[in-house]
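With one protein chain withheld, the remaining protein chains of the complex are depicted in position.
The first chain written gets the first letter, and so on, giving A and B; residue counts start at 1 in each chain.
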Amino acid sequence: MAPSPEFDQEEFVRALLDPDLPPPAGLKATHDLPPLRRFAVYRNNVVVGLIDALAERFPVCLRLVGEEFFRAMALRHVRRSLPRTPLLFEYGEDFAEFVAGFEPARSLPYLPDVASLEYAMGRACHAVDATPLPLDLVRSLPLERLEAATASFHPSTQVVPSDYPIVSIWRANMATDPPRSLTLDHAEDALVVRPRLDVEAHALPSGGSAFIETLMGGGAFGEAASAASRRAKDFDLTANLRMLLASEALTAINI
Amino acid sequence: MWAPSASERICERRNPALPARAGVGFKDAHFTAIEESAPAVGFFEVHAENFMGAGGPPHARLTRLRRDYPLSIHGVGLSIGGAQALDRAHLGRVKSLVERYEPAVFSEHLAWSTRATSFLNDLLPLPYNETTLKRVVAHVDEVQEALGRRILLENPATYLRFESSIYSEIDFLGEVVHRTGCGLLLDVNNTYVCAVNHGFVAEDYIDAFQMRQVEEIHLAGYAEDMDEVRGRLRIDAHCAPVSVAVWRLYERALSRRGSVATLIEWDNDVPAWPILMAEAMRAENLLERRRLPGDDDLRSEAPHGAVA
Partner (left out) sequence: MFEKKLGSAFMIAGAFAAALASVETAKAENADQEKCYGVALKGKNDCAAGPGTTCAGSASKNYQGSAWKYVAKGTCTAIVTPKGKGSLEPIAN
């Protein structure tokens, strides 16, 4: 009797991910035919499970393109890019990039940015907990020293820039009612933050991303205001400060 | 080849067991219902990997559950049956989680799910031979040493077997238990699924299983399929109520083991909370019957290796 072939996990995985390959050698079914259908159970488990994970991570993208298109697109992504850790909630890090290069979806130029927004919201969900800066404390700050002060942000805080109104698109598609018609005549940079347990996405006022990114990079309020007004002619400082306070993205103002 | 020091130390440090009651696999969708109705569930089980983020709602929910119920943590990502070394970073995450929540039980699978740095998100099968036995034993040892506790290893649902297997599944598990001192998690649905898929008698498997080492039972529903010769295939899809056949096997297992913590797993097409709760109550009633006085635990330890 010939010795049984040693089990080769590499071969097993290659065949799992490529349905054109035959099942690996050395498998046994209750019959003597190549066990295609049985091996297909594993192929399904892997691929369908990961498509499901992407569908759950990117529900608005799914709603935008429809279930069938999304799953066909996700299948291609799964084959190219498997999760790198067993932490499935991290899966999809490079999905937005994949979508941006996916020809059949190129007529939806906002789709990659919506994917980036959804991924950022997922990251915010699992970020370290921190207590937002209470308004009582804000009230007692010496305002005249604010220009040179820096800000500390909640660890969940992220800015997702876009040339499309991604927050409006997201909002219109998270409702259960039929979507209303949206016209893409303006851009929205998104501020994602999870001050407590709920993840929130806000459309930043003009210049908001430059303002917040400067602050997040350790720049002072004065510096951030200058950077933002250089970037956006109609930068409104009050509106941006209001957004910072209202979103509860700050955990401290360091005078 | 009894590996004395490490495993013996670990056996001495057994954690308090799960209550011999029915528990439920926790789903986010049920959190509000659980919070509002404070159901009489014996314990909750969660997947370790879903609670490895830094913060946020998952930990808030789990902290709340842990406060009110005994907890079992079930890993799906350690790839204990894998050819490659355990992922130390992942083992570290498991350790932190177990230290943080101090569950009554930590369990994993006799399966593999990782290749190099890719996670495949499925419990893949392995041959049962000397090579794989050594690996699994080394991996279980490593996990138990890292966690400082005994773990439970679950029998898998499989759709194929390997020409290179020389052990039956029961003998293989028995050897792992013998060499590492780990305990067992008997998944009765997996037993049934394997029996159909591989053409053996499920009752024989239950009768031969090392019941003394079983500290938890899993119950779930399967999906039906067919292979290329129209042979019956059963898929462990956790998408349906527990089948009549599996309830029957469960009673058979209980008659040997006595009452033991029993989990209802329902992970796909998750039903409304009352339906899941009704499944748990059905298991609870069977456990209750086993708790009657005069019903000895572990009365018939059959010889191993009869099947599979």
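Heads up, the rule we're going with is that a residue touches a chain if its C-beta (ideal position, glycine included) is under 8 Å from a C-beta of that chain, and two chains touch if they have at least 3 such contacts.
Owing to the predicted nature of the structure, the values given are computational and were not obtained by experimental measurement.
Among B:Asp87, B:Asp122 or B:Asp171, only B:Asp122 touches the chain that is left out of the view.
Only one of A:Leu182, A:Met216, A:Ala232 or A:Ala252 touches the absent chain when the whole complex is considered: A:Leu182. Within the complete assembly, residues 28, 47, 49-50, 53, 56-58, 74, 76-77, 109, 121-123, 157, 220, 223, 225, 235-239, 265, 267-268 of chain B touch the chain that is not shown. One chain of the complex is left out; on chain A, the residues touching it are 19, 40-41, 43-49, 51-54, 56-57, 59, 62-73, 75-76, 86, 88-89, 91, 103-111, 121-122, 125-126, 135, 138-139, 143-148, 167, 169-176, 179-185, 197-202, 221-222, 225-226, 237-239, 241-248.
Definition applied: only the chains that are shown with their structure count from here on.
Taking each chain's centre as the average of its CA atoms, chain A and chain B sit 33 Å apart. Considering their complex, residues 49-50, 52-60, 76-78, 82-84, 87, 89-90, 93, 112-115, 117-122, 124-127, 131-132, 159-164, 197-199, 225-229, 231, 233, 235 of chain B touch chain A. Taken in their complex, chain A has these residues touching chain B: 4-7, 9-10, 12-13, 16, 23, 26-31, 33, 35-39, 41-42, 45-46, 49-50, 53, 82-89, 124-129, 155-156, 194, 197.
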